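Since the structure comes first, as structure tokens, the remarks are kept for the end.
Omission of a single protein chain aside, the complex is shown with its protein chains in their original locations.
Residue numbering begins at 1 within each chain, and the chains themselves are lettered A and B in the order written.
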Amino acid sequence: MASPGVPLSGELVKELERIPDGEKIKQCIQCGTCSASCPTAYAMDYTPRAVIAAMRAGQLEKVLRSDTAWLCASCYSCTVRCPAGIQFTDMMYALKRLGIKHGITPKDDRGQKLMATFVEDVDESGRSSELWLMAKYFMRTGPQAALRDAAFAFNMWRNRRLKLVPERVKAAEQLKAIKRALERRQG
Amino acid sequence: MNYLFYPGCALEASSPHYYKSCRLSCEKVGIQLDELEDWTCCGATAYVGTDEVKATAYSARNLALAERAGATDLVTACNACYITLRKSDKFFTNETMRHDASEALQAAGLAYDGTVRVRHIAEVLLNDVGPARIKESITTPLDGLKVACYHGCLLTRPFTDIGDPEQPDIMDRVLAPTGAEMVDFPATAKCCGGMLMTTRREVGLALVYEILSCARAMKADVVAVACPLCSVNLEAYQDAIGQVYDWDRPMPIVLFTQLLALAQGASAEDVGLDQCMIRPEFLMERFA
Partner (left out) sequence: MDTSKGNGHGASSNGEIRVGVYVCHCGTNIAATVDVAEVVRFAEGLPNVAVAKDYQFMCSEPGQELIQQDITEHKLNRVVVAACSPLMHEPTFRRACAEAGLNPFLFQMANIREQCSWVTTDKPRATEKAKHIVRAAVSRVALHAELQVREVPVNERVLIIGGGIAGIEAALQIADAGKPVILVEREPSIGGRMATFDKTFPTLDCAACILTPKMVSAGQHRNIDIRSYAEVASVSGHVGQFQVSIRRNRRYVDDKKCNGCGLCYQECPAIVSPKSRKVSIEGQPYFVGSYAEGGEARKVTIRQGDRERRKPIKDTPTGDCIFCGKCATACSEVVGAHAIVLRRDESAEAGKQRSLEFNGNCIGCGACVRECPTGALTVTDAQDRQVLHHEMMLGPNKAIRVPTLQAVPNVPFIDEETCIHFRNGGCGHCAEVCPQEAISYDMEEAIEEVEVGSILVATGFDTIDLAPMVQYGWGRYDNVISGLEFEILCHASGSTGGKILKADGTPPKSVAILHCIGSRDEHYHEHCSRVCCMYSLKFAHLVREKVECDVYEFYIDIRAGGKGYEEFYKRLMREDVTFIRGKAAEVTNWPMSPEEEGKLVVKAEDTLLGQIRRVPVDMVILSPALQAREGAQTLAQTLGIGCGGEGFFLERHPKLAPVQTAADGVYVAGACQSPKDIPDSVAQGAAAAANILSLIDKGTFSIEPVVAVIDETLCGGCRTCINMCPYSALSADEERNVAVCESALCKGCGTCVATCPAGAIQQQGYTDAQIRAELEGALGRLAASSAE
């Protein structure tokens, strides 16, 4: 379980410091340009600017429980406009990672699940396959949605735009080696 | 001219017509695309959200392979691949990131020195080939066609060196020599929603509706895209949009290379117009 608020903020800042220009997060002037540039902010519990305000107030855990980070479509609108040069999109990624790392499930966990499925796929075969990704994802989130998307899949298939047999990377040992090396590092 | 080409999962699986038309239109201007041998998924926008070192290492494997193959440029046709590969490349400028990712690559017997330039095919066509040479390759101009060029978010964001992050005109300038009219398209770099279409359908639909309604307001006949993911998001859900918004006249979505190849003399079939989910019937007739 996550430690509350403040220590986690510290960890976030550390995460961000690894990213090029990530440390600029401290210079936010709370202007709201990011929020108003964000196509999905209207649906977020915390607008992008408010994420930084919440973090400063030691309420990061609340942010991780909200759906904010998972609504980020990573369009970089915020990043290119932020007058303080803050790489806000990277920050959203960092929030996703922190949530996963601390086992915090957001209010709406579909994003987290889709991503986990995607990652498994890539880890497995070195490629991602739309069909199998969707299939697994819907098994995890509820079959009603799958029905809704059956039409989509059919449409794709009909237009010869769906591959039934997923591709695999041939040099599978290379991938495994990369994975192992990193897992070793992370302990 | 030969370029090392990175197709990416989406182009390969869900947009064969894009791949095909890419090759076709490039050939007409003397470019050959050589596919990178045994490439890995770039990680798209999803993997970094889980583990950024791993994400970087995976996609940098491609850069390492390209470097080993002696390529200076690695060209892709997918916005997500373009940005992900470029970000991995950029991460190699950060000490800690480079260290961790290099270690992982080494374990797989690979190394990346940061010498590969990741590029998008649209920008290659614009800057390496240029409108003048494209113009020379045009045989059947697309006069009368009104095109809204949709660049999507990632082509010029966050890396703004190849075009304006707000109103890019890379595609417009590539397609202008075809004789088609490029309509003013304020939504050209708005976001198509990416994965939200799957995880938060209502939000995804709202974003796509905004883009499509802008194209309609600007009186475009077709929307041209330069990314297999944008392409699916814009065309596959128009029915669903119709259930929520005022959207009854579907807008055909084509790949920009399809239009280019058509103008260069290819047929509707050659460029796979029949693989568009919303068929641009008028083009299919005209270039049957």
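Simple rule for what comes next: a residue touches a chain if its C-beta (ideal position, glycine included) is under 8 Å from a C-beta of that chain, and two chains touch if they have at least 3 such contacts.
Owing to the predicted nature of the structure, the values given are computational and were not obtained by experimental measurement.
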item: Option touching the unshown chain, where B:E27, B:E103, B:D128 or B:D169 are the choices; value: B:D169
item: Touch residues of chain B, complete complex, unshown partner; value: 147, 149, 164, 166-167, 169, 172-173, 176, 181-187, 210, 213-214, 217
item: Absent-chain interface as seen on chain A, which is shown; value: 29-38, 41-42, 46-47, 49-50, 81, 83-85
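FYI, only the chains that are shown with their structure count from here on.
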item: Inter-centroid spacing, chain B versus chain A (mean Cα positions, whole Å); value: 21
item: Interface residues, chain B side, partner chain A - complex; value: 9-10, 12-17, 38-41, 43-54, 57-58, 61, 90-91, 93-94, 96-97, 100, 103-110, 153-154, 157-158, 160, 165-166, 190-191, 193-196, 198-201, 203, 207, 210, 232, 236-237, 239, 274-277
item: Parts of chain A lying in touch with chain B, wherever the complex brings them together; value: 18-20, 39-40, 43, 70-71, 73-77, 79-80, 87, 89, 93, 96-97, 100, 108, 110-111, 114-116, 118-119, 122, 126-130, 134, 137, 148-149, 151-152, 155-156, 159-163, 166-167, 169-171, 173-175, 177-182, 185
